[in-house]
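The structure appears right after this line, and notes come after that.
What you see is the complex with one protein chain gone and the rest in place.
After this line comes subunit A, so read on.
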Amino acid sequence: MSLSLSRHLPKDRESFSTLAVLVAFVGLFLVFATQADAFLTLGNLRNVLVNNVVLLAIVALGVTFVVSSGGIDLSVGVSVDMASLVFVSALAAGVAAPLGLAAGLGAALLVGLLNAILIARLKISPFLATLGVLFIGQSVQRLATGGGQPIYLVTKDYAEIFNAISRSSLLGVPTPVWVLILCVLATWLALHRMGFGRQVQAIGARPGVAWYSGIRVPSRLTQVYILAAVLAGITGILLSATVRSYVPMSGNAFLLDAIGATFIGTTISRERRPSILGTLLGVALLAMVKNGLLLIGWNFYWQQVGIGVLVFAVLALSFGLQRRH
C-alpha cells in the first residue's frame, strides 16, 4: 500500500510546481482585471492573443526543443528577421505569395542549418555558435537594407495577401491562432509522444549516455536547430503580414522572451525540464504581464522591471512549494 502511495507522489509534486505558475497567472489576471478597465475586454484579450501570444509562442516552441537538447539558440531573432526580409522582398519583387512564403521559410531554415553545422558538425558550443550567427544575421540585414531601412508594402496590391494571413479567420478563430494551434499540436506530439522528443531530452540530460545508447546525436541536434529556426520563420511571416513590412532587427524582441518563457515553463516539471505546456504557460504569463502593466499605465521601462520581478517570484514560489513538499 505504501507502494501505491509513493506511485502518486511525483504527480502531486508536479502539480505543486505547476501551481506556482498558475497561482501567479491567476493572481495577476485578477489584479489586472480589477485595476485596468480595458484589460478584461474581448477586444484586448483577442489583441493580446493574436498579436503577442501567437508570435512569441511559436518562437518559444522552437526554443523549447533547443533547451531540451541542452543547448540555447540566440539566433531565433535572426530567423524571424530573415524569413520576414525574404518574404517581403519577394513580394516586393512581384513573386507569387505562396512562393514568397516558401522562400521566407527557406531563409529561416538556412539560418537553422548554419547553426546545426556549427553545433552538430563542428562541435562549437551552442551559445557561441548562435551568438556568432546572431551577429552575422544582423550585419546581413543592415547590408541588405542600406544600413537598416525598413521595407514597407503598404499599397493595396499587398493588402489582400497580408490580410489573408493575419486578418482572416476560420470558424471565428483568427488564422494566426490556427497556425499556433497546429504548431502546438505538432510540437507537443514530437516532444512528448515521439521517439524524437525522448531522444532530444536524453541528449539534453546527458549527451554521453545518449551517444552510448546509440542515438545519432549530431543528426538529432541538426533537426532541433532547423526546427527552431523554421518555427521562428513562421513567426517572421506572421509578423510581416501583421505590420505589412519588414523592419530590420525586429526579431530580437522575441529572443529573450522566448528563452524566458521556456525557462519559466521548466518550473512546472519535477525534473525542471522544458515542456510544451510549460512554455505556453510562460508565454501567456509574459504576454499578460506586459499587456496588463501597459494598461495600468506603467511605462515601457517599468514593464521590464515588472517582468524581472515576476520571473523571480515564479521561481521562488515554485522552489519553495517543491521544498516544502
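FYI, a residue touches a chain if its C-beta (ideal position, glycine included) is under 8 Å from a C-beta of that chain, and two chains touch if they have at least 3 such contacts; residues count from 1.
Rule of thumb we're sticking to: contacts and distances are computed from a predicted model.
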Exercise. Which listed name, "Molybdopterin synthase catalytic subunit", "Glucose/mannose transport system permease protein", "Monosaccharide ABC transporter ATP-binding protein (CUT2 family)" or "Hydrogenase 4 subunit B", is the one UniProt assigns to the chain that has been left out?
Worked result: "Monosaccharide ABC transporter ATP-binding protein (CUT2 family)"
Problem set entry | Chain not shown: contacting residue from A:Q199, A:S250 or A:S275 | A:Q199
Exercise. Considering the whole complex, which of A:R46, A:R121, A:R142 or A:R216 touches the chain not shown?
Worked result: A:R216
Problem set entry | Interface with the unshown chain - residue positions in subunit A | 2-3, 5-7, 9-10, 189, 193-195, 198-199, 201-202, 205-206, 208-216, 271
